[in-house]
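Missing here: one protein chain of the complex. Every other protein chain is in place.
First chain written, first letter: the chains are A, B and C, and each begins at residue 1.
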Amino acid sequence: MHMIRAAVAGASGYAGGEILRLLLAHPEVEIGAVTAASSAGQRLGSLHPHLTPLAERVVEETTPETLAGHDAVFLALPHGHSAAVAEHLPDDVVVVDCGADFRLRDESAWTTFYDTPYAGSWAYGMPELSVGADGKQREQLAGTRRVAVPGCYPTAVSLALAPGFSAGLLDPEDVVVVAASGTSGAGKSLKPHLLGAEVMGAMSPYGVGGVHRHTPEIEQNLTGAGGDQVTVSFTPTLAPMPRGILATCTARLRGGDDQRPTAADVRAAWEKACADEPFVHLLPEGQWPSTGSVLGSNSVHLQVALDQRAGRVVAVAAVDNLTKGTAGAAVQCLNLALGLPETTGLPVAGVAP
Amino acid sequence: MHMIRAAVAGASGYAGGEILRLLLAHPEVEIGAVTAASSAGQRLGSLHPHLTPLAERVVEETTPETLAGHDAVFLALPHGHSAAVAEHLPDDVVVVDCGADFRLRDESAWTTFYDTPYAGSWAYGMPELSVGADGKQREQLAGTRRVAVPGCYPTAVSLALAPGFSAGLLDPEDVVVVAASGTSGAGKSLKPHLLGAEVMGAMSPYGVGGVHRHTPEIEQNLTGAGGDQVTVSFTPTLAPMPRGILATCTARLRGGDDQRPTAADVRAAWEKACADEPFVHLLPEGQWPSTGSVLGSNSVHLQVALDQRAGRVVAVAAVDNLTKGTAGAAVQCLNLALGLPETTGLPVAGVAP
Amino acid sequence: MHMIRAAVAGASGYAGGEILRLLLAHPEVEIGAVTAASSAGQRLGSLHPHLTPLAERVVEETTPETLAGHDAVFLALPHGHSAAVAEHLPDDVVVVDCGADFRLRDESAWTTFYDTPYAGSWAYGMPELSVGADGKQREQLAGTRRVAVPGCYPTAVSLALAPGFSAGLLDPEDVVVVAASGTSGAGKSLKPHLLGAEVMGAMSPYGVGGVHRHTPEIEQNLTGAGGDQVTVSFTPTLAPMPRGILATCTARLRGGDDQRPTAADVRAAWEKACADEPFVHLLPEGQWPSTGSVLGSNSVHLQVALDQRAGRVVAVAAVDNLTKGTAGAAVQCLNLALGLPETTGLPVAGVAP
Partner (left out) sequence: MHMIRAAVAGASGYAGGEILRLLLAHPEVEIGAVTAASSAGQRLGSLHPHLTPLAERVVEETTPETLAGHDAVFLALPHGHSAAVAEHLPDDVVVVDCGADFRLRDESAWTTFYDTPYAGSWAYGMPELSVGADGKQREQLAGTRRVAVPGCYPTAVSLALAPGFSAGLLDPEDVVVVAASGTSGAGKSLKPHLLGAEVMGAMSPYGVGGVHRHTPEIEQNLTGAGGDQVTVSFTPTLAPMPRGILATCTARLRGGDDQRPTAADVRAAWEKACADEPFVHLLPEGQWPSTGSVLGSNSVHLQVALDQRAGRVVAVAAVDNLTKGTAGAAVQCLNLALGLPETTGLPVAGVAP
């Protein structure tokens, strides 16, 4: 089989850099055009000094011409820019969009949270997501040519809680999620509060009160898993680490006092959902996920517990926001789209300590 | 007035060290005996190299004799050891216990969460805590000679949510709290998961599912603020920073859909509770607390928002777990016990960036 | 005595913020005008949320009018701006400049390393600096009205090595210094390599090869201590911490093989230089300085060892770059200028862990 030729548009940012890092290790892909906007003309070695094998590559401008002639194009652009780039790409090219543009199936949810026009929706790139009692989102991705890669928070939250919703154990009202993200999640934005001196030693929330744009995406995923409309109180926080998301997700148990699910019911539901998943690992009881254990990998570490006093399930997921939370999912979907083994080229072990 | 002579028992740990740091800056206190158990005989300069002015002090053993002859004794001992030390101290000595031993007023709550015998309860050392609609815990502390310093998590959580409970705005069922703590909160324990190489870049939860010992203390405080029994789902997480707690606390609004409190009601309740408090600062709307801003200070930074979609109030508090969360509260209570101005010797500005 | 009224020009940066933090704790100072350039009009609480007591202060523009009417003015301006501001200030006002403008006594050194015109030199604000065999720089500071606060690296390096030069033990040729600084040393500059995600987990050098602007200042200080012209190879590095400088400084022992100074000679020289210094602490033999131990304090922790095999003395100093390295030295010099006890208002204990 000939090598898959892949371009990366928006290569100067953290997501673009991570896609390139993973493609370097992918045995079936060769890296084609590497493009950006204001960084065009720079050596990749000055933008991403960690990508040693690509150091001498010069970044090109993102245009229909530079992106032409590839089997796959990854888009790592600011929100609102993907549709304009994608419309120039042939139908048979696999386009994997790491932005938000094509994630939401509900136009009104989009317009409530975003200020650019609704662009439609593509196949949602979370293969492991439970869809109803027995299905998985994976089925929608085989052979597709347009993929919307999930947001980093929705990846962690949805994989943490979907097992309980698909099993009918959880009350769709009053889900509460607090998640901590490493600062690469904010991108390479030059803002004072993202400076190292401000970030180290500091945790702070942002987007509080239901205004974070990942809220409707989380609700879309959990609603799809369980069937009933889910409402989420979601609070993201910024943590003093470069990468990683730890999502602490709680939901009330369904049912009256005499028919509440047991701890065994809960464990069984999560075990069922994680069985046979190559990247989602339910840890042994009593061991809790750490973002440090999934650094640089496409793995999701999960654990769940039942708080009998509070009547709530607490499910926790750890992912690397740049790998499984963005670029790893993008490559995983490329594999599915092209009929390659889903795990091709993707690290499962994290870099620790 | 003569100087207050204060001893610190359990001086080798992080809490003991922080008490000594604050006492060095206290204009009315002179530091008397500095005692410990296995570290007795060591130079303080080798245990706490940051306490430069005390470097040549030698730590003594904690005994009735070494603690005798002081106006005040701070206890920074492992849980379960305070009662035995305190019983040798005269009634007119101010004893400030930084352990859990005397915090809980409900014996059954104690025995559910701790494995040592119930020792009783002392005046609870959180002056700013709302007690009912108009009272504050401060009134119980003036002139007292026995103080139980609150836990670090309960400090952040209680000050974040008590304003809403004392104003009758919040539903006592289904409070959900996720809090992140710097690793000094785990003390100087020599455990692999607390090594720097493991901690940096890593966030992980622990004590999940309602089993953390601070849960009943949080419930005691919030129940006291509002009158109705509060139930809390509490999940603590370990964050890659030396100090600081960020508590993200949510509670459902009370009342049916047509009589829900408004955002203005919420703001007014928190403003009322924080007015005239020297250490608790409600930030301007839109500015969120950061643990980095309170480092080394006795300040609490608060913010609150109403999530209309989810029907929940989200209140966030940032404290330094070792200062306001432990040693600062201890000194603040000493001030109250002795009739000094409450703020004497306590820093309000944090050390940042 | 009436309170000293002090203004801070350039209050929006890290140095300005640290001056304000220290002045809040100074018993003889009241904070007057707080000024800046582009940040004028903003609440101080949004620029420096840790300065809780000053949160409602509004930053004024730096002009002759706003700075008028003070007993002391601190300048925390970008290099090259101090002279223009200072010329409007009356001769009897204490002006403490935290920039580089008035540090170098040699015009040619200035023009080699800076691109603005030479402004002259003021009393050099390092009281503890050995000047010759028996003198200290302190004598130049009593009663002065113009002070040039030293650079952060020169503070650490000069206090580490000057004892050996003033005692005649060290060869002035071939001094080698490698120093690590927390990222606040780079100021609040919005540059990609200072973003938290890039800084955490990363160490890198900069200004390598003798081009860093602190090089001539270090040479000026060490030459003044020993009498002979000193040449330094100085390499600064950026370390993943908010604050702190660790300077590792080595110099060859003077003399032939048969007249080399002994370890006892070395220890004696450093002990003599540190005796009676309130802020410079020579640690007991075998204990090495850590930046963590001096955080937020005006202390300098020092240690020295003799490497017999290599024929070199290794002296290491730890300081907080923002406190003793900038703002603490500024307040210390204000105290000397006004005849207050040198230590007034300055913390000696660090904030640790």
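Please note the rule applied: a residue touches a chain if its C-beta (ideal position, glycine included) is under 8 Å from a C-beta of that chain, and two chains touch if they have at least 3 such contacts.
Please read all numbers here as calculations on a predicted model, not as lab measurements.
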> Wait, the hidden chain, what does it touch out of the ones we have here?
Replying inline: A, B, C
> Who touches the missing chain here, B:192, B:256, B:286 or B:339?
Replying inline: B:192
> Which listed residue (C:71, C:198 or C:217) would be found touching the missing chain in the intact complex?
Replying inline: C:198
>> Just checking the interface: what residues of chain C touch the absent partner chain?
In response: 174, 176, 178, 180, 182, 195, 197-198, 200-206, 208-210, 215, 231-233, 235, 237, 239-244, 246, 248, 250, 252, 288-293, 295, 303, 305-312, 314, 316, 318, 352-353
> If the missing chain were put back, which residues of chain A would it touch?
Replying inline: 14, 17, 21, 24-25, 43, 45-46, 48-55, 184, 200-201, 242-243, 281, 283-284, 287, 290, 292-297, 299, 301, 347-353
>> Counting contacts across the full complex, list the positions on chain B that touch the omitted chain.
In response: 14, 182-184, 186, 188, 190-192, 194-201, 240-243
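Just so it is clear, only the chains that are shown with their structure count from here on.
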> What topology does the chain touch graph have (line, ring, star, complete, other)?
Replying inline: complete
>> With centres defined as the mean C-alpha position, give me the chain A-chain C separation in Å.
In response: 46
>> Roughly how far is chain B from chain C, centre to centre by C-alpha average, rounded to an integer in Å?
In response: 35
> Mind pulling the chain A residues that touch 2 or more other chains?
Replying inline: 182, 195, 197-198, 200-201, 240-243
